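Before I ask anything, here is the structure I am working with.
One protein chain is absent from this view; the other protein chains keep their places.
On to chain A.
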Amino acid sequence: MASSNIGVLLTIGVITVLVIRIIYVINRSRKPLHSKSPRSLSTLIVLGSGGHTAEMLNLLYVLQTERFKPRYYIAAATDNMSLQKHMCLRIPCSEALKEVGGAEFMQIYRSREVGQSYITSVGTTLVAIAHALWLMIKIRPQVILCNGPGTCIPLCVIAFLFKVCLLESDLFVLLTYLYCQVGC
């Protein structure tokens, strides 16, 4: 009797703490970071297919890259165009080469392929989440840049969980929706 009461109390306690923590994290995410001006932040950049990558590269081209170091790129294993090729379309190839040489480029399993049935998608999504977790633990970025390809969903979910559970309140996730240039 007593032990089940304690069990119930404990569960309620943990859930309450989690809910408060989640509200705090969401609230704090709206405001700029208070910490003093950082020198450079390790950055994870999520690339999707076609238009997503093109728009992300547009942004990276105007960003002061000294502030975002070291840089890690993640793309889905099945997105066929290589990062370097993509970059050569937008910036001088010599700069593209330097970037690809100086950054780390990784591949992640995709949650779901275009046209894949929803049933099998459950399994592949779980694999993608596990893989994303592994990559996030390995990299532990301070900033994540992504603009909405499916590839970024497991990563963003895990980033949020890190913020809640691991008290990484300063982990900043920029999620811009693709096509913001047409008006969001």
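The rule is short, and it goes like this: a residue touches a chain if its C-beta (ideal position, glycine included) is under 8 Å from a C-beta of that chain, and two chains touch if they have at least 3 such contacts; residues count from 1.
The definition used in the following text is that contacts and distances are computed from a predicted model.
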>> Which of the following is the UniProt-recorded protein name of the chain this complex doesn't show: "Transmembrane channel-like protein", "Gamma-secretase subunit PEN-2", "Glycosyl transferase family 28 C-terminal domain-containing protein" or "Major facilitator superfamily (MFS) profile domain-containing protein"?
In response: "Glycosyl transferase family 28 C-terminal domain-containing protein"
> Which one touches the absent chain: A:Leu59, A:Val122, A:Ile137 or A:Leu166?
Replying inline: A:Leu59
> On chain A, what residues meet the omitted chain?
Replying inline: 32-38, 41, 49-51, 54-55, 58-59, 61-64, 67, 80-81, 85, 89, 114-115, 143, 172, 174, 176, 178-183
